[in-house]
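Missing here is one protein chain; the remaining ones are kept as they sit in the complex.
We call the chains A, B and C, going by the order they appear; numbering starts again at 1 in every chain.
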Amino acid sequence: MDINSYNYKTYIPVRFGDLNAFGYVNNDVYLTYFEIAHTGYWRQILNWKSKTHGLIMGKAEIEFLKPIQLDDEVFAYVKTSRVGNCSFDVEYVLTIKTPSGEQICTTGKTSCIFFDFEAKKPNPIPEAFREKMVAFEALVS
Amino acid sequence: MDINSYNYKTYIPVRFGDLNAFGYVNNDVYLTYFEIAHTGYWRQILNWKSKTHGLIMGKAEIEFLKPIQLDDEVFAYVKTSRVGNCSFDVEYVLTIKTPSGEQICTTGKTSCIFFDFEAKKPNPIPEAFREKMVAFEALVS
Amino acid sequence: MDINSYNYKTYIPVRFGDLNAFGYVNNDVYLTYFEIAHTGYWRQILNWKSKTHGLIMGKAEIEFLKPIQLDDEVFAYVKTSRVGNCSFDVEYVLTIKTPSGEQICTTGKTSCIFFDFEAKKPNPIPEAFREKMVAFEALVS
Partner (left out) sequence: MDINSYNYKTYIPVRFGDLNAFGYVNNDVYLTYFEIAHTGYWRQILNWKSKTHGLIMGKAEIEFLKPIQLDDEVFAYVKTSRVGNCSFDVEYVLTIKTPSGEQICTTGKTSCIFFDFEAKKPNPIPEAFREKMVAFEALVS
C-alpha cells in the first residue's frame, strides 16, 4: 500500500456510538468513514454539493487489518483510481497515528456511478467534474 | 406507568450495532426505537406514507430505567396523548420480556409538528389523520 | 445467483434512519443488514452468544444492484461458503418482495475470523461450531 500515491488526507473523528460491544469500531461503520472521507475529498476537489448530482455505489470492498478504538486518531486517504464514462473507482486507506508513525488499519475500494434518480439510469460524469478528477489525480483519462 | 392505556404494541428488533462499548444499547438509539414504533403505529392507524406528509419533532424526552442488551426481547407501546392544531404528543413505553412478565425499561414522549418543508412553517394536521388519531385513542379532540 | 443454494432466510426490518437524503437505504447500512442476517443465522444454527466468542471481519465485499426504500420488504439469505481453520466465508443475498416475486437487490461476501481479543490473535474455530456449520451447509470441510 503506497500512501504516497494519495493526494488527499483527512481526519476522521471517531464517535463513541461507532463502537460495538467489544469496544472496537463496528464493521458497518467503515463505509461511513469512507463516505466522510470521500465527501470531504469531493468538496475540496470538485466543489461538490450533494443535492445537485446523484451518485450511487455499485460495489464496495473493505479489508480490515487492525481494529480501531475510541481514543485512536484516525486518518483517511482518498484517491480516484479510475475515471470511466458514467462511473469511477475510489480507493481508501485508513491509518491510526502511533508513536512510530501512522499505521495502516484498513484499505478499501468503491465503484461509484453518476445516477439520474428520475430516469433511474446512469448519467455520464459531468465534464467539469471529470477534468478536475483527472487533473487532481494526474490520471490518464 | 399504565401499560393498559396503550392500544398499539410492536416488537423492536435489537441490532448488534445498537450496542455501545459497555454492551448495552447506546442512549442515542432509543429515539430510533421510538421512531420505529411510531412509524409502525402510523402505518397501521393512518396508512401513513413518509413521503407525502412532512413531520418534524419539536421536543423529545426519554427516561432510561433499565438498560437493554442484545438478546433482550424488546417491545414498544405507543399512544397519541394529545392532538392539537398543527402538533400532537406521542408517548412511548419500552419493555423487556422476562420470565415474570414484561418489565418497563424506558419511557418517553415526543411532540411532533406537521411541517411544510417548502414554506418552512407548520401545517394543520390533515383532517383525515386527526379523525383517525382521535378515534384510535378515543381522545377528546 | 442461485438463491436455492441458501438454507437460511430472514426478514430485515428497514428503519427510517437507514435512509439517506435521497430516500434510499444508505450504503453503509448494507453491512448492518448482513450483520443482522448473520447474527440470526448463527443464533439458529450455532446457538451463538456474542459474548463468549469474539469474531472479527477480515474482508467484506458488497455489490449494490437495486436500491432499497423504506416501504420495501427486504429479505436476507445467508450461507457459509467456506470453513477454514480459524476463518470462514459467508455469502449474502438481499432481495425485495415484488408482485412478480423476490428481486435480488444486493449480494455480498464477508470473511470472518475467530479472534482472541486478549491475546490479539486468531483462534481456531471451536469444533462444535465447525461441525454445525458444515452439517447445516453440507459443506466438504
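Basically, a contact is a pair of C-beta atoms (placed from the backbone, for glycine too) under 8 Å apart; a residue touches a chain by one contact, two chains touch by 3 or more.
All values derive from a computational prediction rather than experimental measurement.
Which of these, B:P67, B:G84 or B:P122, touches the one chain of the complex that we don't see?
Only one of B:P67, B:G84 or B:P122 touches the chain omitted from view, namely B:P67.
Which residue among B:N27, B:S81 or B:T98 touches the omitted chain?
Looking across B:N27, B:S81 or B:T98, the contact with the absent chain belongs to B:N27.
Considering the entire assembly, which residues of subunit A contact the chain that has been omitted?
13, 15-17, 23, 32, 35-36, 39, 49-51, 70-71
Hey, which subunit B residues sit against the chain that's not shown?
21-22, 27-32, 35, 50-51, 54, 56-64, 67, 110, 117
If the missing chain were put back, which residues of subunit C would it touch?
Considering the whole complex, subunit C reaches the absent chain at 16-17, 19-23, 26, 28-29, 70.
In this text, only the chains that are shown with their structure count from here on.
Return the chain whose centre of C-alpha atoms lies at maximal distance from the corresponding centre of subunit A.
Of all chains, B has its centre farthest from that of subunit A.
Centroid of subunit A to centroid of subunit C, CA atoms only: how many Å?
Inter-chain centre distance comes to 23 Å.
What is the distance in Å between the mean C-alpha positions of subunit A and subunit B?
35
Provide the list of subunit B residues touching at least two other chains, using ranges where the numbers run on.
16-17, 23, 70, in rising order.
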